[in-house]
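Heads up, one of the protein chains got dropped from this complex, but the rest are sitting where they should.
Showing chain A:
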Amino acid sequence: MNVVIAGAAETDEVGRLPQHSTLQLHLEAARNALADAGLTKDDVDGIATVGTPGPIQVAHALGMTPAWLDGTGVGGSSFLFHVRHAAAAIRAGLCHTVLITHGESGRSRVGAGRWGMGADSLLGQFELPYGVVGPPTSFTITALRYMKETGLTHEQLAEVAVAQRRWASRNPRAMFRDLITVEDVFASRLVAYPFHLLECCLVTDGGGALIVTSEERARRSPVYLLGSGESAESPIISQMEDFTTSKAFRLSGEAAFAEAKITHDDVDHLMIYDAFAHVPIYGLEDLGFVGRGEAGAFIAEGHTSPGGRLPLNTNGGGLSYTHTGMYGMFAIQESVRQLRGEAAAQVPGVELSVVLGNGGMFASAATLVLANRLP
């Protein structure tokens, strides 16, 4: 059975939305995705969401009585997991059509869950006592090791932000659209050396939703799920096996490529979750698009920029487009838009797109291989 993404949409706006609660963002995204799919809530019998307020409240607010629920919550990659799990559930006959919603008042914190972990948690005992202030001071901690072992330069790290801003400048919905230079990155505030503000993701409000179903039930040109993979590594970044490579990135990518039976040459477009500037570097290497230590030069040479041979993060990414706290939904949305030929910064001839999602600080990962045609 061919499983497809039959509907995909974001909230009407992303960015600063203090007039929206977290729940409202879920519901608006859900309505938009249903309209995009040409379906109603009564066509949906499965639901998957993560975080506040969870699948039961979202389904109830929509007036749905689901036959299948998934609340897999593994950070910003959760939505990629949901797509994979929904496909398995549809193939197993547990449900027919799944709605996956995301809404997060990440910036305005309206109706949002509480931040923080207890002092008796793993994080609370073995990382927070050292003055960690969220992802900008922990997700980033692998970078100096990577730089020492591979020779990645500070300039190359900054080039990641520069390259993604080129895409964002073509996307009217992107929060930051002015072109920037390496010097601009270096001139921005040091957040956590070696990371400057422009090498860190945004914090925004917003949401998105997907409809996953069988090809037979899709009402509009479908986006096929050719393959997927998922994995996890360590719940705290200090226990990551090797600071220069993500095991979860590698394993989820290998699984997705194997299921889809594709090679790297088949890939026209790539989305890599970019909470911070080093993450696309790890993603390019761990997915096997370039060799170890080569990603920094690859990006700096423009290969991932507009006109390059491997368009990467074409919405502007978490660094320039939007990042609600769980960015994975937006990476999937951009792949769908590119495959439908509807993206703001459309790349000509995109037939196959790969999405790599990250959860936590290199904690979980999932990869999707999406296409607008069957192989």
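Rule of thumb we're sticking to: contacts are C-beta pairs under 8 Å (C-beta built on N, C-alpha and C of every residue); 3 or more make two chains touch, one makes a residue touch a chain; residues count from 1.
Definition applied: contacts and distances are computed from a predicted model.
Its record in UniProt calls the unshown chain "Zn-ribbon domain-containing OB-fold protein", which is the match among "Glycine cleavage system H protein", "Zn-ribbon domain-containing OB-fold protein", "Fumarate hydratase" or "NADPH-dependent 2,4-dienoyl-CoA reductase/sulfur reductase-like enzyme".
Residue A:Val132 is the one among A:Leu80, A:Cys95 or A:Val132 that touches the chain not shown.
Within the full complex, the residue among A:Arg145, A:Lys261 or A:Arg373 touching the omitted chain is A:Arg145. Residue positions on chain A in contact with the hidden chain: 118-120, 122, 124-133, 136-138, 140-145, 148, 189-195, 236-239, 243, in rising order.
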